[in-house]
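One chain of protein is taken out of this complex; the other chains stay put.
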Amino acid sequence: MPLMPVILWTDALVFLLVISAIGFGLYAARHEHLRAPWRRVARSRVGIGTLVVLSFYVLIGLLDTVHFRLPLADQTAGTETSGGTRYGPDFLSLFDAWATPLRERQEKTYSAPFATHLFVKEAITQPDGSVIRDYPRLNYGGRHLKDPTQRGWDILRLTLRGLAEGLIVWGLIAAQVVWSTARRQGIGFMAARDVLLAGGTAFPWRTALGTLAVMLVLGFVAGELALRYHVLGTDKVGEDVFFQALKSIRTGLVIGTLTTLVMLPAAILLGIMAGYFRGWVDDIIQYLYTTLNAIPGVLLIAAAILMLQVYMSNNADQFESLVERADLRLLFLCLILGVTSWTGLCRLLRGEALKLREADYVRASSALGVGHFAILGRHILPNVLHIVMITLVLDFSGLVLAEAVLSYVNIGVDPTMNSWGNMINSARLELARDPMVWWSLTAAFVFMFALVLAANLFADVVRDAFDPRLRGVR
Amino acid sequence: MKVRGVRATGRDSCGTLVLIRWAWLLLAGWMLVGCDQGPWNDPYPAGQGLTNTVYSSFDERPKHLDPVRSYSANEYAFLAQIYEPPLQYHLLLRPYQLVPLSALEVPVAQYFDAVGNPLPADAPLVSIAYSDYLIRLRPDLRFQPHPAFVLDAAGDPRYLRLTERDLDGINRLADFPQTGTRAVTADDFAYQIKRLAAPWLHSPIAGVMQEHIQGFKDLSERLALIADKDPIARVQALREARLSGVEVVDPHSVRIRINGKYPQFTYWLAMPFFAPMPWEAELFYAQPGMKERNIVLDWYPVGTGPFMLTENNPNLRMVLARNPNFWGEPYPAEGMPGDREAGLLADAGRPMPLVDQAIYSLEKEDIPRWNKFLQGYFDSSGVPSDSFDQAVRFGGDGGPQLTDEMQDKGIDLLTSVETSIFYMGFNMLDPVVGGYTEPARLLRQAISIAVDYEEFVSIFANGRGLIAQGPLPPGIFGHREGEAGINPMVYEWRDGRPVRRGLDQALALMEQAGFPGGRDPKTGRALSINYEAVATGPDDKARLTWIRKQFEKLGIDLVIRSTDYNRFQEKMRNGTGQVYMWGWNADYPDPENFFFLLYGPNGKVEHQGENASNYQNPEFDRLFDQMKFMPDGPERQAVVDQMVEIARRDAPWAWGFYPKAFSLHHQWLHNASPNSMANNTLKYRRIDAELRERLRAEWNPPVLWPLGAILGLILILVLPALWMVRRRERSTAL
Partner (left out) sequence: MIAYILRRLLYAVPILIGVNLLTFALFFVLNSPDQMARMHLGEKRVTPEAITNWKQEHGYDKPLLFNESASGLARVTDTIFFERSVRLFAFDFGSSDDGRDIGYDISQRMWPSLAIAVPVLLVGLALNISLALFIVFFRATYLDIGAVVLLVAMLSISGLFYIIGGQYLLSKIFHLVPISGYDTGVEAWKFLVLPVIVGVIGGVGSGVRWYRTLFLEEVSKDYVRTARAKGLTERRVLFRHVLGNALIPILTGVVVVLPLLFMGSLITESFFGIPGLGSYTIDAINNQDFAIVRAMVFLGAVLYILGLILTDISYTLVDPRVRLQ
């Protein structure tokens, strides 16, 4: 029975983003002035290390973006309606399907990382009928252990297995790299290995492979352990925190990238128009962004989110599933964050266009009677692209963090959506518990921190590569 | 090495200099507190803890302090200490019992027929045309000191003919140099009832009262004509207006005439709506320039009660101080068995209030409030859900006990079931979950079984709830305990306790209802039901997930439509929802106040009433009309039982639970008894201030080593850094 693919709004935009990224890559590859800085990025050790980390995040994010509905196991019921396969109501993603064991193994309430027992005491009816209050065994975490005291050894065993698997996979990839290097440079396999180990290649293979090794080992160890335990514990209703943290990756990435994507056309067009035409066009555009900037962003966002809720409650029939509603809210959040954040880029571009319009080649084209929009497209736009590039990368981590902040004013993503912001927000109550529930917060923090750090370092490299003079454009 | 490092500090490293200077400044600041007496983290002025003061907190600025408008618990926390309605609830006796407060006794209704002949108390309902309540007020009531009562040498009111210019330099009520008082008369009482009818005061109970008090509606309509006049004229008009149902018999008695029979009326007399109000006060506040200075009756109450509001700064604190003109109500001498042993009657007969003042500090967040309580800076506290495990554990018998940490501090735990209910309701107008056909009923019953409220209470309320078997919480007449009280649709009686019916039975019910396995035969898909949720807080995600899981057990796909509270209410009014959760907090301890939530003519959609499920069962409504007018007794119990049974079978609600209030008290606070009806409990409280001061000092000794450690850490970090700076410089110089 075939699966039924579902494309949510944000999915579509993410696909659009991927396509335009590939398009831009092809375009850049054919233009030396764009290719050179990327080559610089690729040759930087920090750049390539962070890129490997980022690509893991992107991979999970993309897997989590391909949605579909599963056909129902029982196709017999309700045959009186028109034919065709029947599908379950749930929207699943490839990632959900892959991580099914994590998704479905829910406990009753909190349990600590690697715990075998619940975190809170409950009334347990003993075989003899008496009732005692104690910590009950978990339904899934560490269930395979007959004797919970053996947990340490079991964890060690699983870790070693994960380590071994990770290293094997890594070894295969590394051998492939060494082999191709050897072939390209025309030297022997062992010689190529020595070259790589010594860091003697233009592309920092040593860093790339090193980071890859760490990521692969971490991934496999976590995977082995996650099948038997709740690696990062469970939350208030017993959902696996590790799974939540992984699901949150998509939310973070979507907010970080789509926001910039949706604001980009407006910011670029208005920015360079203001700078190029000056006069009343400039006045209007400046008025527009000063006014928008003068209103506190929180209010704008709150208003937009509430407006969406009104819309959804008036048109409740169009949004049958929780996922669709949450998705639309996410999209709306991206849009409104875009509205509040385009002004910065717009102002930068306006300044740059002001300078460029005085440049000789622009004046020459203008004197030759080339149309204004042709000049904008042919001369101004290509020359401000690097600013756009830099802003895009720099904004990314800021937006990921902003999501976390918005959630605790309750104007972030849908409360039912997995996001680091929501995890942190509920953690504020958990922290005050005594004994403290620290794992949700820690998980969200670690995952977010790794992404933000990688993005930050990567942004620095990109900025340096594109234009050393432009450090500190923000 | 060392010498060089120090020199470097002195010479030119301005960054580190700033750091060190900053640290010193901080330390010097701390030293300054060190000179004070008492703990450093005392949020109150030094030595204040020794005064006879209760310390408490509030989390939201009270919106209205005018007894005509106020209708919420956080406002009553203040108002009930200031205003004295004729009646109050006894502190200790259960079931809840009305006793006189500003009246001399609890009034008894006198019934009359249409031509004015008195009828006996057991007269049939149809024959009763109206009933009279004669309220005799205490003769020794006097208002709190207030500028409105000040008379000048000639005997004329001094502050009632002020001009804008007279108000120069006056920003608060306390800025008026003189205060006066006056004895309370029956006119003040009648005046307040007329205020309830004034449309410009927006009394929330005006709608209820116009049904019952004779002439109330008529007065309302007459007053509406003068609503646009200036405030002073309105006060005059209100004084002169006549309300036919309220008659001042003599200076200390007033007679209220009620249309037909309304036994619940005495309960209303225990709410601040009916506290005496001096017309001078209203005239005083109506003068020009007062409103601009925020000096209004809604902000500065004028009452006769044990306390008066002396500081009203809701951004920071509210202070209630002993009212010197209070008549000195004695502490109650009666109690339930066990109260004497608990020390609750130790003060019997002493004139109240037992404390001089109460300071309420603004505390918006749970975490700081809880910590301040633990440090001894609040005398009592609730138990925040997330600190629950720290404070309370359940003993072997399943009963709550304080943890050792709390017991070591001498904290007391008081628990009581509140007169409230949290329920999950079905919209009876909905074609799927609503309706009175057998399948719809079975579907609702199946859901009632599947939604495991025991789990809900244990996860989301830390076990602080009693599972509801019907609409009536314990403490309300008609509630039944034990096997007789269980809801047979959802529970079975096994081994001496109620056990929720198994999921297999719920699934069987689903099949009978026509949804085998939760599948809707019409569409072939899982039955999809909308759940109307209010999602605002961080905890909501967990709750929504939980509810979804409950419905999944039956194979139902629960679609959660979450919005804000406003939108939620709108949906309820429009009747577009299917399943929702809501709660109700009793106004007065009578079954009528719960059953009317299910009374057909109270339907939300059609009549804008409080029956959010729009439940309408003719038999139930008939019994309601009957039950409403009956005195408590076996006959009433029989009718109540019948009503409960009908409601259980129709299952317009999954009955949810009655929340339990847990409150903690420090050992120096005495006479704290949980009472969910009475709000005016501050006057009973007694404080051992010396013990409090001693324990506060003992619990909060300042820990000084971190200061030294921070300073040391800065040195440890800065010195090597300086050394590195020098080394690096030398190496680059080479």
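The chains carry the letters A and B, assigned in the order they are written, with residues numbered from 1 in each.
Everything that follows uses one rule, which is that a contact is a pair of C-beta atoms (placed from the backbone, for glycine too) under 8 Å apart; a residue touches a chain by one contact, two chains touch by 3 or more.
All values derive from a computational prediction rather than experimental measurement.
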item: Contacts of the hidden chain among displayed chains; value: A, B
item: Selected from B:Ser244, B:Thr437 or B:Gln608 as touching the chain missing from the view; value: B:Gln608
item: Touching the absent chain when the full complex is considered, from B:Thr523, B:Asn566 or B:Gln667; value: B:Asn566
item: Candidates A:Ala303, A:Ala359 or A:Ala374 - the one touching the absent chain; value: A:Ala303
item: Listed residues B:Arg161, B:Lys229, B:Arg622 or B:Arg728, member touching the removed chain; value: B:Arg728
item: Contacting the left-out chain in the complete assembly, out of B:Arg350, B:Lys364, B:Lys522 or B:Arg622; value: B:Lys364
item: Residues in chain B touching the chain absent from view; value: 12-16, 18-19, 22, 26, 29-30, 33, 39-43, 45, 61, 63-64, 71-72, 199-200, 202, 204-208, 291-294, 296, 298-299, 313, 315-316, 361-365, 367-368, 371-372, 374-375, 377, 566, 569-570, 587, 608, 610, 700-703, 706-707, 721, 724-725, 728-729, 732-733
item: Positions on chain A contacted by the hidden chain, ascending; value: 287, 290-291, 293-296, 298-300, 302-303, 306-307, 310, 401, 404-405, 408-409, 424, 428, 431-432, 441, 445, 448-449, 452-453, 456-457, 468, 471-472, 474
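FYI, only the chains that are shown with their structure count from here on.
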item: Chain A-facing residues of chain B, complex; value: 366-367, 370, 384-390, 393-396, 398, 455, 458-459, 516-517, 519-526, 528, 530, 535-542, 544-546, 549, 557, 559-564, 567, 571, 576
item: Chain B-facing residues of chain A, complex; value: 77-81, 86, 88-89, 106, 108-109, 120-123, 131-133, 235-237, 239, 306, 309-310, 312-313, 316, 320-322, 325, 408, 410, 414-416, 422, 425-426, 428-430, 432-435
